[in-house]
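This is the structure I have questions about; it appears just below.
Heads up, one of the protein chains got dropped from this complex, but the rest are sitting where they should.
Chain nomenclature is as follows: A and B, assigned in order of appearance, with residue numbering initiated at 1 for each chain independently.
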Amino acid sequence: MRRSRVQTLVLTLALGALAVLWLAPIVWVMVTSLKVTADIVRLPPEWIPWPMTAEHYREVLFSSSRTARIGRAFANSLVIALGAVVIVVLTAAMAAYPLARMRFAGRDVVFTLVVGSLMIPNAVVLVPQYVLVQRLGWLSTYQGLIVPEAAMTFAFGVFLLRQFFLTMPGDLEEAARIDGANAWQIFTRIVLPLSQPVLAALAIFAFRSAWNDFLWPLIAVNKPEMFPLPVALALLRSAYSSESYGPIMAGAALSALPLLVVFIVANQRIVEGVRVSGLKG
Amino acid sequence: MRRRRRRQTGTAYLFLLPGLLLFVVFRLYPLLEGLRMSFTNARLGRATYQYVGLANYTRLAEDTRFGVSLWNTAFYTVASTLPILAVPLGLALALNRGALRNVLRGVFFFPFTLSVVTVGLAWLWLLDPVVGPFNYYLRALGVPARSWLADPATAMWAIIGTTVWWVTGYYLVVYLAGLQDIPRELYEAAALDGAGGWRTFWTITLPLLRPVLLFVVVTHVIGSFQIFGQVFVLTMGGPGDATRTVVQHLYETAFQNFFQFGAASAMAWVLFAIIMVFSILQFRLLRGHTEY
Partner (left out) sequence: MNRRAFLAGAAAATAAWPPRGAAQPKPSITYWNGLTGADGKVMDELIERFTRETGIRIEQQRLPWAELYPKLQVSVPAGEGPDLALIHTVEVPHFANDGVLETIDDATAAAKGFRGDDYLPATWQGGTFQGKRYSLPLDVPQHVLYLNVKVMKDAGLTGADGKPKVPASRDELVSMAKKMTKADSFGFAIGTSNPGRYTWGFHNLLWQNGANIYTADLKRAGVGDPAALEAAEFWAGLAGGLGIAPPANANCRDAFIANRLGMWIAGSWNFTGLREAKIDFTAAPVPKLFKQPVVWSMPHQYAFPKPKSVDRAKRDAAWTHIRWMTDHVAEWTLKAGQVSASRKAHTDPRITGDPVLKTLLGQAPNWQVGQPTPKWVAAENLTRPVIESVYTGQKPAKAAMEDLARQINALPD
């Protein structure tokens, strides 16, 4: 390549500077969350939180006076996201397998319906979904949040997994079938283990979607102790309150934590998932 | 052969059962039920309702605030498409030429892992007109500071900027993957022909990225039509109704002011129709251009 070393260096430095600026908002959130209340509203803005304090974190996690109990909200989000992931991965895999591997009556209809539903914006089903969940008695419950979240990601999961199954060479399955294994055995003992990368990618995608969903929990939960994190955070900031930014930023920082961890640990998987979903889309 | 197919049908549907149950009950049924509700005057708390024909739809036509929110949503969608297309692409091209690609990619991707509320709160604080750091530094540089989120001329652009910051990382990864798929030989051949960077970009990179670009546009547009979180946190539809969006109007109609479920359902279906039309157009375009 005729690109010179200097050019590459300059470019990298420029990108590095941009990256630092890019992270500035997040750094500001972290820094604010660690400042003493008296220092938060100070001009010129201070980027080093000194003296540092954990009082805001303590307050949002443990204090009962917190408007929506961030600590509890964090736990709620975890339960909801994990529950949704389990349901989506299981149901999508089980649905994608016959769609990819079997011939049966109505296959194309089912597939078209499911994939077509990708076009349905969540807002369109919001109100009737609310009525349905209310009639089931599931308002302000975990299942009332987990199941609809799973339903939101289901179609995408089917689409993704079917693509993957289609590209898998079928000889292992064929061999197993000749050996007398039934569909379920083939599915669980051969197909699923081979699909780990894409299952992981789907799991991460579903986790993020459920963790960050805002509108549905906002309306489907009437008990503040059942709010997941985004709703609890949003309600910390209210129109006429005298809320200090310290607890709000602490809550925001906490909400970023699990995904940051997942992201660091599973960086490759996420990229792979994005790649697969993006290019075949 | 037919016996095998029949047996397979039974097994297939057993596999499909849990997923189909989930799908039918929580996606298909609400979709159709929403259509039915849009022809009624259903209200939360009212056990009975009547069918009112197209009344909800005609009332929508007269509802100026719905019109405003449609316009705002359309404006947001169109105005944000170019930055969403261009910024991650530019970054991807730059990242491909520089070093530390994976690290940088991670940094730019990170905001995407945050919830829309976290993103909104961070930028709300940053953009505060009196005590926010962004305006402070602008003033220090001699640039007149504005109340970005309270000025009708800039509010929507501030929201677009926030969104670009949030999702660029995701599209960056998509573009990077797309760029990697372009065969090296094409670039080498172009270099041998004496083509410069810009020309290479227009004649090789861009055309080969078309499917990716279309994916980005389609994903972004469908998401943009439903924008809610950023607006809720940053401006609540303000100043005035300058950033009021369709989903916000829907949310307030159904769950804040009068709990008018019938009217809100009509709104939802109008939105759905618009998105459907747009998606169909997109798919037509996509199908026409994947051959190269």
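What we mean here is this: a residue touches a chain if its C-beta (ideal position, glycine included) is under 8 Å from a C-beta of that chain, and two chains touch if they have at least 3 such contacts.
In this text, all values refer to a predicted model and were calculated from it rather than measured experimentally.
**Student:** One chain isn't displayed here. Which of the visible ones does it touch?
**Tutor:** In the entire complex, chains touched by the missing one are A, B.
**Student:** Looking at the whole complex, which of B:Leu28, B:Leu100, B:Ala145 or B:Met276 touches the chain that is not displayed?
**Tutor:** Per the contact definition at the top, the residue touching the missing chain is B:Ala145.
**Student:** Considering the complete complex, identify which of B:Pro18, B:Pro83 or B:Pro129 is in touch with the unshown chain.
**Tutor:** Of these options, the touching residue for the absent chain is B:Pro129.
**Student:** Considering the complete complex, identify which of A:Leu11, A:Leu235 or A:Leu260 is in touch with the unshown chain.
**Tutor:** Only one of A:Leu11, A:Leu235 or A:Leu260 touches the chain omitted from view, namely A:Leu235.
**Student:** Could you tell me which of A:Arg42, A:Arg58 or A:Arg103 touches the chain that is not displayed?
**Tutor:** A:Arg42
**Student:** Footprint of the hidden chain on chain A, which residues?
**Tutor:** Touch set of chain A with respect to the missing chain: 37-38, 41-43, 64-68, 134, 139-140, 222-225, 235-236, 238-245.
**Student:** In the full complex, which bits of chain B touch the chain not displayed? Write them out.
**Tutor:** Spelled out for chain B, the touching residues are 44-45, 128-131, 135-136, 139, 145-147, 149-152, 235-242, 244, 252, 255-259.
In this text, only the chains that are shown with their structure count from here on.
**Student:** Taking each chain's centre as the mean of its CA atoms, how far is chain A from chain B in angstrom?
**Tutor:** Once rounded, the distance between the two centres reads 16 Å.
**Student:** What part of chain A is in contact with chain B in the complex they form?
**Tutor:** 2-3, 7-9, 11-12, 14-16, 19, 22-23, 25-26, 28-29, 32, 41, 43-45, 87, 90-92, 94-95, 97-99, 102-107, 110, 113-114, 117, 119-132, 147-148, 150-151, 154-155, 158, 182-183, 187, 208, 211-212, 214-215, 218-219, 229-231, 233-234, 237, 245, 248-249, 252, 255-256, 259-260, 262-263, 267, 270-271, 274-275, 278-279, 281
**Student:** Quick check: in the complex, which residue numbers of chain B touch chain A?
**Tutor:** Interface residues on chain B, with respect to chain A: 5, 8-9, 11-13, 15-16, 18-20, 22-23, 25-31, 33-34, 37, 91, 94-95, 97-100, 102, 104-111, 113-126, 131, 133, 136, 140, 165, 170, 173-174, 177-178, 181, 191, 211-212, 215, 218-219, 222, 225-226, 228-229, 232-233, 246-247, 250-251, 254-255, 261, 264-265, 268-269, 271-272, 275-276, 279.
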